[in-house]
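This is the structure I want to talk about, given as structure tokens.
Shown here: the complex without one of its protein chains, the others still in place.
Note that the chains take the letters A and B in the order they are written out, and that residue 1 is the start of every chain.
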């Protein structure tokens, strides 16, 4: 049944590409938009691989993982690109991924990389993006003591929202509930995803929104706008490291390996900063462009290991929910 | 049992809690007034004959043939309702043309023009019901009945909403068209004058029973008690309104 339908639907395509191997990559929505990295990376990789690369996009990183779990080992995907380290432990638990086989790659990230299944392709720090006209708080405590109104994302439906919960947890440990309670009157509202939060901020509704410190580069570079700045917090910033992994069920394992290797070269890393607005994991030849130099490098990079993130998730979210439900 | 005309053979009609029995024969070509108190079952009787209501027992025969199981459109019966005799979105000609079959193209048929002219509506075929008077609407409905050519015609107070003058005109028209064509007519009316004017016989419907037809003059000159009190009431009601 499936064969008949699939053949019927893609007969023309199959005939034309009988000789061309296909690589299917599942990723998140913003990766594949016209201004995202998808189109240029597809072009760069297809120039060397002699293959047909297809991106399929599903919401955000979490939605991506859910989709993969729904499909299981009958998935069409060869590579999943767009999970972050907060999700990789669960992803590894599915048993659907195969080792990437690349020995301790040389990476320009503030942490050592040892994960055998997943390779990073970009990273950034979570940060509040605020209006440059107001005095920026320098810590969560200072934010809590101010009248500033921020918008955050819900950790139950959004990866930045979850990142913020880990950030507070990693920076404050047992004091996290108290910090959340102190922050409650500074939180204008909680949105389902990054888009709504950031939209409320750019519309002028909120003083700041939880985003990435690289958002500042976007406004400087793409819009020539220096009124929106990332607030450096002295307790350090939680990192987001975005990764890709090869599926064990892939029918083109070598092609998938080629792509993962390509991912750490200029053909992939070059476009990343100004299409995905994150830091590259391997600095491209020309370095970062104008507008990136002014970004403040946090003194402390915070990040839970995938296992720790997985273990802490439920409790951290419950802490957040309880503190903000009062 | 005579085979000519309409026979209601031990018929029982039930509508909710209400039930009506009838066992009677109407000779073909007769004009019958159906009279009786409100709520007595006159409309139920007509609904049953027209086929809108299935009987709980008994049979309906036309010229000896059992028509009880037939759908309304399959019966030798057509009915003029109190209202809603014409579709508001169709012209008079289209409405009349539906008597020839479920298509709007019959509107252009010469038969439709002929039927309209017989009721005095030669020029009004292209108008819609809302664009003509109440009397003209009644005429158009009558034209459809004429064209349908069914031998048995039921009328449920069809002209009650018209003024007395118009009603007389319509009754005269019925007389010179349907009656003259030999159709069998059953007409519900509250007005003894109507009955005297047009009906050969009267069927009294009261106390859940439809009584066999009685010659009009005989009945109205000497009404049974039930009918007498009803006629009296109705006369008083009319004079006070």
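One rule holds for everything that comes next: contacts are C-beta pairs under 8 Å (C-beta built on N, C-alpha and C of every residue); 3 or more make two chains touch, one makes a residue touch a chain.
Note that contacts and distances are computed from a predicted model.
Engineer: Consult the UniProt record of the chain that does not appear here and report its protein name from "Sigma-70 family RNA polymerase sigma factor", "Two component transcriptional regulator, LuxR family", "Thiamine/thiamine pyrophosphate ABC transporter permease ThiP" or "Biotin synthase".
Structural biologist: When "Sigma-70 family RNA polymerase sigma factor", "Two component transcriptional regulator, LuxR family", "Thiamine/thiamine pyrophosphate ABC transporter permease ThiP" or "Biotin synthase" are compared with UniProt, the left-out chain turns out to be "Thiamine/thiamine pyrophosphate ABC transporter permease ThiP".
Engineer: For the chain left off this view, which of A:202, A:249 or A:265 is in contact with it?
Structural biologist: A:202
Engineer: Pick from B:24, B:53 or B:217: which residue touches the chain that isn't shown?
Structural biologist: Only one listed residue reaches the unshown chain, and that is B:53.
Engineer: State which residues belonging to chain B touch the missing partner chain.
Structural biologist: Touch set of chain B with respect to the missing chain: 50-54, 71-74, 78-79, 81, 84-85, 87-90, 98-99, 101-104.
Engineer: Can you list where chain A touches the absent chain?
Structural biologist: These residues touch the chain not displayed: 1-2, 5-6, 9-10, 29-30, 32-36, 38, 54-60, 62-63, 65-67, 69-71, 74, 76, 90, 149, 154, 156-157, 184, 187-196, 198-200, 202-206, 215, 218, 222, 277, 318, 320-321, 324-325.
Quick note on the criterion: only the chains that are shown with their structure count from here on.
Engineer: Averaged over CA atoms, how far is the centre of chain A from the centre of chain B? Could you give it in whole Å?
Structural biologist: Each chain reduced to its C-alpha mean, chain A and chain B end up 80 Å apart.
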